[in-house]
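Here's the structure, in structure tokens; my notes come after.
A single protein chain has been omitted from the complex, and every remaining protein chain is retained in its original position.
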Amino acid sequence: MFKKILIANRGEIALRVMRTCREMGIEVVAVFSEADRTAPHVLFADEAYHIGPAPSTHSYLNYPKILEVARASGAEAIHPGYGFLSENTDFASEVSKAGIVFIGPPASAIKIMGDKTMARQAMLKTQVPVVPGTEEPIADISRALEVANDIGFPVLIKAAGGGGGKGMRIVNAPDEFEDAVGKAQRESQSAFGDGRVYIEKYLEEPHHIEFQILADTHGNTIHLNERECSIQRRYQKVIEESPSPFIDDDLRTKMGKAAVETAESCKYVGAGTVEFLVDKYRNFYFLEMNTRLQVEHPVTEMVTGVDLVAEQIRIAAGQTLSHKQIDISTTGHAIECRIYAEDAAHDFAPSTGEIVMLQIPDGAGTRFDGAIRQGIEITPYYDPMLGKLICWAHDRESALNRSERALREFYIGGIETTIQFCRSVIKHNTFREGTYDTHFYTNFMDELHADLSATTEEVLLVAGGSLFHHQNQIKHGSHSSSSKKKTRSNWVNAQLGRNK
Amino acid sequence: MFKKILIANRGEIALRVMRTCREMGIEVVAVFSEADRTAPHVLFADEAYHIGPAPSTHSYLNYPKILEVARASGAEAIHPGYGFLSENTDFASEVSKAGIVFIGPPASAIKIMGDKTMARQAMLKTQVPVVPGTEEPIADISRALEVANDIGFPVLIKAAGGGGGKGMRIVNAPDEFEDAVGKAQRESQSAFGDGRVYIEKYLEEPHHIEFQILADTHGNTIHLNERECSIQRRYQKVIEESPSPFIDDDLRTKMGKAAVETAESCKYVGAGTVEFLVDKYRNFYFLEMNTRLQVEHPVTEMVTGVDLVAEQIRIAAGQTLSHKQIDISTTGHAIECRIYAEDAAHDFAPSTGEIVMLQIPDGAGTRFDGAIRQGIEITPYYDPMLGKLICWAHDRESALNRSERALREFYIGGIETTIQFCRSVIKHNTFREGTYDTHFYTNFMDELHADLSATTEEVLLVAGGSLFHHQNQIKHGSHSSSSKKKTRSNWVNAQLGRNK
Amino acid sequence: MMKFEINANNRSIEANFTGESSELVIKTGENELRFEAIQVQPGVHSVLMNNRSFVVGVCPNEANRVNINGTPINLELLDAVHLHLRELGWDSLKEVKAGLISAQIPGLVTKIFHGAGDEVSEGDPLFLIEAMKMENEIKSPIAGTVKRIGVTEGQTVEKGTNIIEIE
Partner (left out) sequence: MMKFEINANNRSIEANFTGESSELVIKTGENELRFEAIQVQPGVHSVLMNNRSFVVGVCPNEANRVNINGTPINLELLDAVHLHLRELGWDSLKEVKAGLISAQIPGLVTKIFHGAGDEVSEGDPLFLIEAMKMENEIKSPIAGTVKRIGVTEGQTVEKGTNIIEIE
């Protein structure tokens, strides 16, 4: 086993990886940018190296520098976390060339799955279903109609040149087809200067469901069941859970097999995630494979009891998987809420500044994977995710209740966060009933935001009284609302005293 | 089910109980003393009532005032936590008389088990073994020798008038008996002005093992296995774990039955704990029964998955137990470290002051039941326990590794704590091997404290450099070691600005 | 005793406040409420109102944004003077909408949509600012004419930097 691992990342995932390393008796090396000198991952680590200025292109993406640190520190392996260099084939190759172990899949697997077309072509050689459609843009309208009839209506016409719904049309019947293609082509031309369109099967009420994969270097590949990730806002996941309230055992078995087949098709090694779309009829289609640890991996850890980072490290050290497929069973239900430094009331604008007060929820079944601290500054340089709140309980309803309790308990003062937004989602009937799909946010946006800004008379009076009090405080130049002298710590007193 | 519960306690246990209440959809009412106006349990609660000045005799023990609050708030039940009023029969009776439900056993059970003599006599009517010995002080030396022979040597001679080891003698053989009694009587007389002594069986390498009990009002009583509580310092538990590394399945079954019988003997209702002493030969003896939630209850929750507070509330509401004995099974291993505001290097003197920096460990299998916050003041008025760190993992070794990681990650700045002391215990070979008994602290005190103050050359240089730097900072009247201007939160900036 | 109107999220309530320290008596309609606040951290208060417990964040930079148990509320607290002015036809809210638009977050100004002299309507995009890997579009709070532009495209700005003035 490795004696020392460098974690080429920051924030919650760096801390997450370091925790497991330390439990395994492995020393951890942190890297940090100018902006992160006192970040939690630096304070946690055994060693920490400055690698450049704040912008990530000059620090966390600066892999020659990171390799230099790995060599200088004597680290035997590098864990890339997610994001940054985790899916960079050049980095993976360079690490290996330097005689250091890259904790992740071989560069070849990253390459195949990193390219949508290559991935789709790889899948077509397997039994794993992909979303049916034309692989080339429509040239001949009657040939296109044949394809559409083969796929079965409704079909989706999608612009080749761009996204965001422009040049997109749902066609319900053959007689609307030609007209719709024409409109989509013109709209696409005007929006992107590119009139080419594709046809794809239109999935009704689609679910985003992904399977966790583990594969070792000895040819063993297993899956650890699914995560339901349909709660998204602009393709960004907001809340994930496991098990999915939509998937039954039969479908789970089938999709699990497909996920394993997907991983095997690219000779996958390590932890990976196979993403599927599942329509209302429970047809599932391969979407993509993420060749790294996923943000939402803790929900799988909470229900299976498997430490995915420990498995990654064991696999990278050449060990066989700790579990066979038959040993994998799940207990209870886990829900993850992503907490962002964003202002939900103002179109999720990022929020920066000092965390002036922090109370992280805790207690039974309550886990927060984060990297924040009272007094720390949230800077504008990196992803605005502050951490993930994962709640586990025996059943889904208890996990929902626990999540709601924990979100209510969570207090971050000084910046805006999505804590309350997550609470609105958790409280929403459709979410509680588990009958949601990827349209959830779009469908219920207004309700969610109305809930966010709902105000009782009581709350209005508290707000008014507080503002009045605050203004008075400022008027009278006093911070303290208590006339009682506050005793401070020795540490602080002494400093204050000596500096007078 | 109740709509509103008053929690007649403070600190971590108040917060612990409130968390479960809120998950059950029950509103929580806090009470607080003058010193606790901004304590975490007050900020967490739906309602909070001031009940008196800081000393607990005038606030948390002032039960007429607490009853008044219960009535005013419309609380239907009172949870007493542990300590304070939790084992006060008068309080339990008064609550019931006021038409409010006391979340705990009937006053009669508290009374029997609260009196050592009554409890022992109750046990003698059952099959549950008690430590053999004389029930009255020794009057006749030859009669006493008969008893000693019946019990079997070695026996313990104990002073009736006081404790602390004075007037105590271990007698290994009959021919030493008379002499030893005389010495013990004289020592006892001189120490306590009371020369009376008892005889009790001397237990070799004793373990303090307790069983968690749940009993409902419908006559069902179950146990939730044991907690090993032998790591004690001056009869105060330091670290607890479940399962006990000393107990096998056979003994577990026998002791579990005895624990259930104990509870049934006093018509127990609610959550309770039956404490036993177990000697090196695995003989077990009833010690006492605690008629309340125990500090260390989370280790049982972590391995059984049962929320003990939820069960207490359900039982108090007249529901039947959620589990039958046969449904209780345990998974993995849990270890609890109690974190006190005490200075282990100075004979565990209590430490007060402001918490200037706080980083609570988190991540998989890591739970902290506490009630602290950065910026909060630890006052001298109450028990110095800051909270409990409970780590769970699949097996004991992983739980030990996780505990060590979490203790290393735990940072409380501004006051002294027992975090490092717990780490010394967890790292100690005898503890890791699980071969310890209640003599652990006395036997290894010197080693533990040597480990606590062990210093490498590297640490010495860091200490020297830091002190030099700190003195320089003070000399130059600057707090900030960084020349870079620190951006602060809007909230703070605005206040600072306006107050200039 | 002072009379106030509290407005937020399309709700409005009238109340009388007595006291001016951390302890108030708030009267509204038939109700009389005891309000008590204590500072927990700068800008964060623990409030007990008739023994109901709230954690309140007050963010004085963004005029009148208050955060109750984590929920942000944009508040208008009108005293007798403001209420009288409104009776005379002045709308205090409109006054607040100043034409000087500054960066609410530090970041990189990637695009400025207008030049000096351009006419803009309320809600028109003014500029883009990139922070935390995301692009944020800043819209005009008022209609008017662009008077001055304080930065150039590609410039990195600190929080609070003035970007555009509209009159």
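By letter and in written order, the chains are A, B and C; residue numbering begins at 1 in each of them.
In this section, a residue touches a chain if its C-beta (ideal position, glycine included) is under 8 Å from a C-beta of that chain, and two chains touch if they have at least 3 such contacts.
These numbers come from a predicted model, not from an experiment.
Visitor: Write out, one label after another, the shown chains that touch the chain missing from the document.
Guide: A, B
Visitor: If the hidden chain were put back, which of A:Ile13, A:Ile26 or A:Val42 would touch it?
Guide: Looking across A:Ile13, A:Ile26 or A:Val42, the contact with the absent chain belongs to A:Val42.
Visitor: Could you tell me which of B:Ala98, B:Ile170 or B:Ala463 touches the chain that is not displayed?
Guide: Among B:Ala98, B:Ile170 or B:Ala463, only B:Ala463 touches the chain that is not shown.
Visitor: With the full complex in mind, choose from B:Pro40, B:Gly133 or B:Pro384 the residue touching the hidden chain.
Guide: Checking each option in B:Pro40, B:Gly133 or B:Pro384, the one touching the absent chain turns out to be B:Pro384.
Visitor: Out of A:Leu15, A:Ala30, A:Ile231 or A:Leu358, which is the one that touches the chain we can't see?
Guide: Checking the options A:Leu15, A:Ala30, A:Ile231 or A:Leu358, the one contacting the hidden chain is A:Ala30.
Visitor: For chain A, which residues touch the unseen chain?
Guide: 30, 37-38, 42-49, 73, 375, 487, 489-495, 498
Visitor: Please identify, in ascending order, the residues of chain B that touch the omitted chain?
Guide: Within chain B, the residues that touch the unshown chain are 341, 343, 345, 347, 349-353, 356-357, 374, 380-384, 408, 410-411, 413-414, 416, 419-420, 423, 452-455, 457-470, 472-474, 479-482.
Basically, only the chains that are shown with their structure count from here on.
Visitor: Going by C-alpha centroids, which chain is farthest from chain C? Tell me that one.
Guide: It is B whose centre lies farthest from that of chain C.
Visitor: With chain centres defined as C-alpha means, what is the inter-centre distance between chain A and chain C in Å?
Guide: Computed from C-alpha means, the inter-chain centre distance equals 32 Å.
Visitor: When the centre of a chain is set as the mean of its C-alpha atoms, what distance in Å lies between chain A and chain B?
Guide: Taking the mean C-alpha position of each chain, the two centres sit 39 Å apart.
Visitor: List, in ascending order, every residue of chain A touching at least 2 other chains.
Guide: Expected reply: 353, 356-357, 374, 408, 411, 413-414, 474, 479.
Visitor: Residues of chain C that touch two or more other chains: which are they?
Guide: Each of 38, 40-44, 52, 55, 57-58, 60, 106, 159 in chain C touches at least two other chains.
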